[in-house]
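Up next is chain A:
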Amino acid sequence: MLDIEGLVVRYGAREPVHHGVSLEVAEAGVVALLGANGAGKTSLMRAVSGTLPLHGGSVTAGSIRFLGQEVAGANPASVVAQGLVQVPEGRHVFGALTVDENLDAGGITVRSREARARTRRQLFEMFPRLAERRKQRAGTLSGGEQQMLAIARALMARPKLLLLDEPSLGLAPMLVKQIGETVRDISREGVPVLLVEQNAAMALSVAHRAYVLELGRVVLSGPADELARSDEVRRLYLGEESGPRPGEARPVPELDRWTA
Partner candidate 1 sequence: MKRSRPRVVSAAALALALAVTGCSSKATSSSKNTTPGVTDTTIKLGMLMDLSGAFATSGKTSNTAGQFAVDEINAAGGVCGRKIELVVRDHAYDVQKAVTAYDEVAPQVLGFLNVYGSAITGALRDKISANDMLVGLTAFAPTLLGDPHLIVVGSTYDIQAINAVDWLVREGKLKKGDTLGHIYLQGEIGENSLKGSTYATQQLGLKLASQQIKPTDADLTSQVNAVKAAGAKAILLDSTAKQTAAVVSEAQAAGLDVPVVGNVASFAASLLSTAAAPALLKQYYRVSGIGLLSAQTPAVQKLAEKWKAKFGAQQPESGGAVVLSYFSTHLWAKIIGGTCGDLTRKGVLAARAKVTGFSMDGLGPALDLSDPAQPSSRESQIHRPNKSAYAGMEMVEDFKVSDLAKQYQIKAG
Partner candidate 2 sequence: MTRLLELLVNGVSLGLLYALITLGFVIVFKATRVVNFAHASFLLLGVYVVASAQPSIGFGAAALLGLAVAGLLGLATERLLLSRVDRRNHHAMAILTIGLNVVLTAELTRRLGESVLPLGAPWDGHVVKLGPLTLPLTVVLTIVAVPVLIGGLTALLTLTGWGLAMRASIADAEGAALVGIRLRRVSATAWVLAGLLATAAGIGLASFPSPGVSLSIESVAIAAFPAAIIGGFDSLGGAIAGGLIVGVVQVLVAGNQDSLSFLGLGAGDVVAYLVMIVVLLWRPSGLFGSKEFSRV
């Protein structure tokens, strides 16, 4: 459904973030993309959703095809129109707007009023907390509630594929678990999910397939359960042994600005 091939992203004149990343998301299920901070995960998500220019970046090589259509370099609105919706890292809910208005905005590309109302009802069943707080400003919600809202807002657009960028970031372990369940629910409802996570344990527990990105390259890929058992992943991402490998550089400091 989503085919990325040989992707290279650059921010201005800086060194490219990727060195030809390729990955694939199937028609159903959850695909996890793992990697340390600075590996290029967020840039990859931005490349797919078309928001790279907002951060001064661009796709300089490779292709991103969604349902056979090239989307690399397309603007975010047309990407959304094609059914590819992203929940960004850091949630980016509309703090000054109410929960209801956030959901309205999420469904802004859906023409049918009736369809919007139906989706909203379903979402309120899925996230009862949001229904309770529908008149409240999103900025006043807790972190976990904001994450739920961000996901619900994306689902309002009735996506064909949902991209989730670091949904567990900054959340308490219990909430992380809840997010994992939500992701599983969404894919069960028939919406495939590309999940980008630093929290490999959670991601691998819900994903079917996974890719591991390191310094702009895919270094590992395969079925999630196999990866979860591999030594490398266990050591590096599941925290069974701490500290980076010798020789593995920390992210280039200049890149922090762009990926933070």
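As a working rule, a residue touches a chain if its C-beta (ideal position, glycine included) is under 8 Å from a C-beta of that chain, and two chains touch if they have at least 3 such contacts; residues count from 1.
With respect to how the candidates were assembled, all candidates are chains of the complex that A comes from, given by their letters.
As the structure is a prediction and not an experimental result, all values here were calculated from the model.
Only one entry among 1 or 2 touches chain A in this complex, and that entry is 2. The part of chain A that touches candidate 2 in the complex is made up of residues 49-51, 53-56, 75-77, 79-81, 85-88, 91-97, 101-102, 104-106, 108-109, 150, 153-154, 156-157.
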